[in-house]
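For this depiction, one protein chain was excluded, whereas all remaining protein chains were kept in their positions.
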Amino acid sequence: MPYIMKYILLIFMSAVIIAAWIVEPPQSQLGSVSRIFYFHVPAALISVLAFGFALYNSIAYLKTNEIKYDFRSASSVELGLMFCILATVSGAVFAKAAWGAYWNWDPRQTSIFILILIYGAYLALRSALDNEERRASLSAVYAILAFVTVPFLVFIVPRIYPSLHPEDTIVGSGGEMQLTGMVAVIFWISMVCFAIMFYWLYSLQSRIELIVRKRLKEI
Amino acid sequence: MVKSISGFTAAAAAVIHKDIVSEFRTRYAFNALIMFSLVTLTVVSIAIGRFNLTADLSAAFLWVMVFFSAVSGLSQSFVKEEETRTIISLQLYAEPLTIFAGKLIFNCILMLFLESIFIPLYFILLPVNCGNLILFLLVIVLGTIGLVGTTTIIAAIVAKSSMKGALFAVLSFPILLPLLVAAIGATETSFSGGSFGAASNDLKLLISYPVIMIVASTFLFEYIWNE
Partner (left out) sequence: MQVKIVADNIGKSFNGHCIFKDLSFVVEYQEGLIISGANGSGKSTLIKILCGLLSPTKGRIEYHIDNEKVIKEQRRSFIGLVSPEIQLYDELTALENIQFFSKLMGLYYTTSGAKNLLQEFGLRGRGYDRLHSFSSGMKQRFKYIIGLLKEPPILFLDEPLSNLDKQGQLIVDKVCHRQLEQGILVIATNDDRDLKYGEKHIRLHGGSSRGDT
């Protein structure tokens, strides 16, 4: 991560935070409540990106047996879970304000909740395995299996549990909302900022794991 | 490498035969499965038997009980090999895929046998009417195949870890949720007497999900088997 990127990130992230409060809200009916859109949606999308990274690193581990891919895979899952929880909590707060209840098993709430369960299970599996190589290969297999379910969660769960809410109030899906003008600009800058922040945390985390392992070996 | 299809089937059949004989003599998994399902059935029927259940609630109860019972016993096929350390001989002399196929089919047989006892009791103890029996039986068979097809590889993973029983439930349930939702939906349709067409969406999921999981498992199983 180049040094200058951190400053760019600082400037743009601050700009997004300020702009999110001054520009008109993304959804006129809901008003200011919908400003959460600028942070909630990127968090959710980045979490899926992180789980994609975990899938990629798991396949790379099984192909090469290099332990660094295992650490990267674990780091991506941890970060993915963090973003997942941020998205769930911000979504619940928004749901309370917009629909009157924190939780109502809306399709997207359901699928994100199952994602948290699946990847939480991944971390539980890791802590139950003490042999390093065994942990690496078994958790890689589970990470791949877990990602196989993702299309089902995205396509099937929304169909089975039809949404209780009219289409035009659904904020946080990206698709149904018209992204125009300033709203689009702020949203995409926020998206890029989240992505850079994820990558920064991801490379830091993976490096820390490798250093800790090296230290342990020296002792 | 598998030498031939017939060699593969013979070896997989040997695994199934061995597991059935061994299970018959030790009842390693079956006792846990049957007792767990009977206990949950008793609890559920005492707790809610007095009320008139709607079709969706009865379907949900049925599958929740089946899934929980399955999770209490299905990991045993691999856990037992690991605990008695016979797994080394299998790793040494068997093609990984023959073991996977054998265990998968054995688990299916075990679950269907369990259900042949459990489901009649379910109809006796709970006030449930089944409108479309053929659809219901189809859903049971498909749901069982899906359940086993998804959890067999997880049983193989869990067998190598230090806290086998609890971990099996933790790893299995989230992955099983889409299947559970579809099985409940299709069962509800069958209870309320709906046609095959009415359940077609659920049936599609009940077929496609296990197929994808089993295909993924056959690719991944070798990585679990050969460390």
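Chains here go by letter, A and B, matching the order in which they are written, and residues are numbered from 1 within each.
The rule we apply is simple: a contact is a pair of C-beta atoms (placed from the backbone, for glycine too) under 8 Å apart; a residue touches a chain by one contact, two chains touch by 3 or more.
Just so it is clear, the structure is predicted and the values come from calculations on it, not from any experiment.
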Which of B:Ser58, B:Thr98 or B:Ser217 contacts the chain that the document leaves out: B:Thr98
Touch residues of chain B, complete complex, unshown partner: 1, 3, 7, 10-11, 13-15, 17-18, 21-22, 25-26, 84-86, 88-94, 98, 226-227
Contact set of chain A toward the excluded chain (per top definition): 65, 130-133, 213, 216-217
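Note that only the chains that are shown with their structure count from here on.
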Interchain centroid distance [CA atoms averaged], chain A/chain B, Å: 32
Touch list for chain B against partner chain A, complex: 153-154, 157, 160-163, 167, 170-171, 173-175, 177-178, 181-182, 185, 201, 205, 209, 212-213, 216-217, 220, 223-224, 227
Residues on chain A engaged by chain B in the complex (per definition of touch): 62, 114, 117-118, 121, 124-125, 128-130, 133-134, 137-138, 140-142, 144-146, 148-149, 152-153, 156-157, 159-161
